[in-house]
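The complex is shown incomplete by one protein chain, all other protein chains being positioned as in the whole.
And now, chain A:
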Amino acid sequence: MSIVQIKDLDLYYGDFHALRNVSMNINEKSITAFIGPSGCGKSTLLRTLNRMNDMIDSVKISGAVSINDTNIYNPTVNVELLRKEIGMVFQQPNPFPKSIFENVAYGPKIHGIRNKKQLDEIVETSLRGAALWDEVKDDLKKSAYGLSGGQQQRLCIARALAINPKILLMDEPTSALDPISTLKIEELIQELKGDYTIIIVTHNMQQAARVSDQTAFFLNGEVIEFSDTSKLFSNPNEKKTEDYITGRFG
């Protein structure tokens, strides 16, 4: 069943046509990878899903993006509530300059949860969900900045999980990490699939091939091919896809 429906989406940054007539459905509790060369529109599409492009003045959008059957570009949509449904993890781990505990509790607190016991529970569940609990459970009061890059990224995932989203957007979540931390995050992504819909932008094609169920290949703002990952990486339908994934251009 699809949780995200994108229909005839066009996006301009001023005169630049960044997304061209994009249509796709993303299945619930699946992992979808967006791949393509720099500037192809993959991150733009990811940011369209939680309306992060709203902050850029020159953006013009047409078409529809529905999440849980609600068009998120409908003027009546509450963007804060939308973003509660959709967590995001970025390329560089970006913890707040606070304790590990406060980093995770921050979201639930601004959404009105004050009860200490409840917050403790959320922090523990989220850190466990991000496969970080065992490493930090005795150091919750310590600064998040003391963690390694890979731990910080898992903390950011825990922070995203703390508000209990339906969808997790990940924009190159391992590109700043060492290989072992990368594998940990990849395993975590696989585990999270049971409870969340995950959309990941990655420049690492082996990562897309390893972790995702479906892959979309973007070029010049268009979706060239969107299919099962095993099919796309073994026998793609489009010559452009084949040329890109085999490293012949891009």
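By our rule, a contact is a pair of C-beta atoms (placed from the backbone, for glycine too) under 8 Å apart; a residue touches a chain by one contact, two chains touch by 3 or more; residues count from 1.
Everything that follows uses one rule, which is that contacts and distances are computed from a predicted model.
Chemist: Looking at UniProt, which of "proton-translocating NAD(P)(+) transhydrogenase", "Sarcosine oxidase subunit delta", "L-serine dehydratase" or "Phosphate-specific transport system accessory protein PhoU" names the chain that isn't shown?
Modeler: UniProt lists the chain left out of the view as "Phosphate-specific transport system accessory protein PhoU".
Chemist: Considering the whole complex, which of A:75, A:97, A:179 or A:247 touches the chain not shown?
Modeler: In the full complex, the listed residue that touches the missing chain is A:247.
Chemist: Which of A:23, A:94, A:148 or A:234 touches the chain that is not shown?
Modeler: Of the listed residues, the one touching the omitted chain is A:234.
Chemist: Touching the missing chain, which residues of chain A?
Modeler: That gives, for chain A, the contact residues 205-206, 209, 233-236, 242-243, 245-249.
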